[in-house]
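Below, a portion of the complex is reproduced, with chain positions unchanged.
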Amino acid sequence: MCGIFGIIGHPEASNLAYLGLHALQHRGQESAGIVSSDGNTLRFHREMGLVADIFTAPALEKLLGSAAIGHVRYSTAGGSQLKNAQPLCVEYAGGQMSVAHNGNLVNAQELRQTLVADGAIFQSDADTEIIIHLIARSRQSTFEKKVTEALSKVKGAYSLLFLTQNQLVAVRDPYGFRPMVLGRLRNSYVLASETTALDLIEAEFIREIEAGEMVVIDEHGLRTSQPFPPTRQGRCIFEQVYFAKPDSVLFGTSVYEARKELGRQLAHEQPAPGADLVIAVPDSGVPAAIGFSQVSGIPYDVGLIRSHYVGRTFIEPQQSIRHFGVKLKLSAVRQVLKGKRVVVVDDSIVRGTTSRKIVKMLKAAGAVEVHLRISSPPTVWPCYYGIDTPSRQELIASNHTTEEIARYVTADTLGYLSLEGLGTAVGDRERNTFCTACFSGKYLTGDLNPEAIEASTQHTAPGITLLSGPEELPGKQLLA
Amino acid sequence: MCGIFGIIGHPEASNLAYLGLHALQHRGQESAGIVSSDGNTLRFHREMGLVADIFTAPALEKLLGSAAIGHVRYSTAGGSQLKNAQPLCVEYAGGQMSVAHNGNLVNAQELRQTLVADGAIFQSDADTEIIIHLIARSRQSTFEKKVTEALSKVKGAYSLLFLTQNQLVAVRDPYGFRPMVLGRLRNSYVLASETTALDLIEAEFIREIEAGEMVVIDEHGLRTSQPFPPTRQGRCIFEQVYFAKPDSVLFGTSVYEARKELGRQLAHEQPAPGADLVIAVPDSGVPAAIGFSQVSGIPYDVGLIRSHYVGRTFIEPQQSIRHFGVKLKLSAVRQVLKGKRVVVVDDSIVRGTTSRKIVKMLKAAGAVEVHLRISSPPTVWPCYYGIDTPSRQELIASNHTTEEIARYVTADTLGYLSLEGLGTAVGDRERNTFCTACFSGKYLTGDLNPEAIEASTQHTAPGITLLSGPEELPGKQLLA
């Protein structure tokens, strides 16, 4: 997953991009980058690591100009790689352009093959390089038309920010998988994956960029268009469930309130009568746990404490001391749990290994019953639209019943939210505006060949491996 | 503030010390160190920074032996300094010894002057070097007796771990200001500032080290004594209010439950009738907020989200963009707060500047009323026993009434817990076993001259300044 940020028309564009990326750090902790334009020249700085570590004062000072775009990137399967860091920045027939991309293309492999056959070279594995090639090869007259032509060839998820010497262009794919919002800070326009970035820099929220919309901002102001054929919407429901920051407003809804509603719905569907208290797996499970408590009347309490010091290169001692993973991050509060029948709310189960450790930790701390409640349906299908889920083989719900999973994670009971309940909670009972593929298998982009896609999205250039980057990076890890 | 950990009798002593220090990281983020003994030789490694960054696999491998002590240190006023990192490790008449110290002496200045006049040299500002000198100069026959003689001369707060080639000695001052617990892991004994360190390594909690107790562990096993004249107890109440980790059991009480009780008591004393919801300043305010909610019946909710990515060297952009401090760490959840009358619970107010920013942030996010509730009494007096409070001049409650503070922080109402309520909540209504000096001004160590103490605790060696260390370090900052 990734986060993107753009600003144009502000004398401190790079500084604000830096703050904006910090606010979006939860969307990607592997690498970060900023490109600035002073009207003539694009300058960029990108590195592996966290925003706060990468951008020193001298680095920011060199990123001159009143326009900038930035990107934070999540560590995908296959290792962290500097060559995949964004924004990409190239010279092409139209001058200079840079791009920051959130999302994943599903026809990357075939586009890449076509381009390669036509003489293109690829220096990274990123889908984004495909988009750049398509733009560079377009014979259209303007940058906007080139972008439109290029994007008409790609299928999949993309929220994109382009910066040229004098234009900032924002595009969201016709389904609107990944979020993007527009704001204003005095005389400048701001674009960001989530509203939390607007809030931090005290920019005013104007509106969401619509699915399929292209916005161009330059010296003539802002103009908008809908260059793609209309289609149904497919906003990623997992952003609501887990990925977005709770203080953001996403797809018109408060993320925090949506998650609390998931918990309320979950309490209706999967009650835990007789339980003594409801706790959350912090921090992502907290809103749903509070919602569950409100509906069920079972008191909410804190049974697990999250450490603030995990996520860096923690060396696990060898030999007989092992498996400290989850324990280094979470500690159980004995006095809260002792002798209690506990409902523990989490947002999802991926492989099941983390859930198993948590349940065991709760029981070791004295809980007499552990009722695991998940504020989303079973994660059965991989996401091909930008979230780094493992293959079906590793997704425990792909191959096991809820009963089997409960047994594996050693929970007394296990309850998932239903797909209907999920839709209801997010205000789209029919689920016409959301993509629920990870739960339902309904991939919106049509005739998918999962095997091919997996190959295409994970190993587009299977043979070239940059070894410079650290192997493991800190941060929010979906694949728990 | 500092955290200490010791273990003897385990083949992976250093690895376990490393894990133990990680669990105690909240007690100090400036520097960390471990000393090990293999029976003949003490080896040490200490650096500025976080436990997870300092101890690489090769570093740990070199810390041979089945006994180890470790230390994490908090950044005190005056800058981070490697020379003050612990454990200290020296050669003296009795061989080799090392020491890890949590606490602060109140007669440091006069002891230092006496020692210096007698030919001692000091290479650091730490009180701990005084203790080492006193031991080295003792003419007593055994290490225990030397330690006893040395400590009979010092006044103040100390929980100490000593490691010699073949003994681990633990001492707690007669008042018991700073915590220390004893545990067992198979055939080894473990000592730690808090039980959370025992829990992480799955050691069994045996008991608290008593105030004034000395425990000696060596090949002959464990023996205990009470070498100091008895006195009243003075366990630091601020450990319960703020400092300790919520999953720890401190002074026989669950920290989490104690804090929740503070919130309950606060709700009785300082109700906020008509409020719509109770929120916490995360993470330390959460238990009290939940307690407040339980008693008041006002629903608990999450109005402030804490970022996981703050605390490193975040460069604030210069020029017109400023004052992002609190905003980089906390974001307000608009949809929760909008139009609401909000009770916000925090553990303490030090200078008032952070509270002011938080209240303003809540109002900017739409809260129509903000009722600030503090789960402890006003912090009026500096702590001379190990917590890094600023001078009286900077403590807002030293010089202002509650009304003035409320006005300054722009809260609609402000309510502190009473001293009586605090005592009641922690199970000592008379406050006979706690030190409450920061709230009451009753310093237990007698005839204190605050001016002299401030000089002694902050600038024992005023002229020598090591410039190697980073100026600012991440971490839990009391002095908000």
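The letters A and B name the chains in turn, as written, and every chain counts its residues from 1.
Here is the rule we go by: a residue touches a chain if its C-beta (ideal position, glycine included) is under 8 Å from a C-beta of that chain, and two chains touch if they have at least 3 such contacts.
Here the structure is a predicted model, which is why all the values come from computation and not from measurement.
Complete-complex copy count for the single protein sequence, taken from this structure file and not limited to the 2 chains in place, is 4.
Throughout what follows, only the chains that are shown with their structure count from here on.
When the CA atoms of chain A are superposed on chain B, the rotation angle comes to 180 degrees, reported as a multiple of 5. The distance from the centre of chain A to the centre of chain B, each centre being the mean of the chain's C-alpha atoms, comes to 37 Å. Residue ranges of chain A in contact with chain B, taken from their complex: 12, 15-16, 18-19, 22-23, 25-26, 29, 50-53, 55-57, 60, 196, 199-201, 245-247, 249, 254, 256-257, 283, 286-287, 290, 294, 299-302, 305-315, 317-321, 324, 327-328, 331-336, 476.
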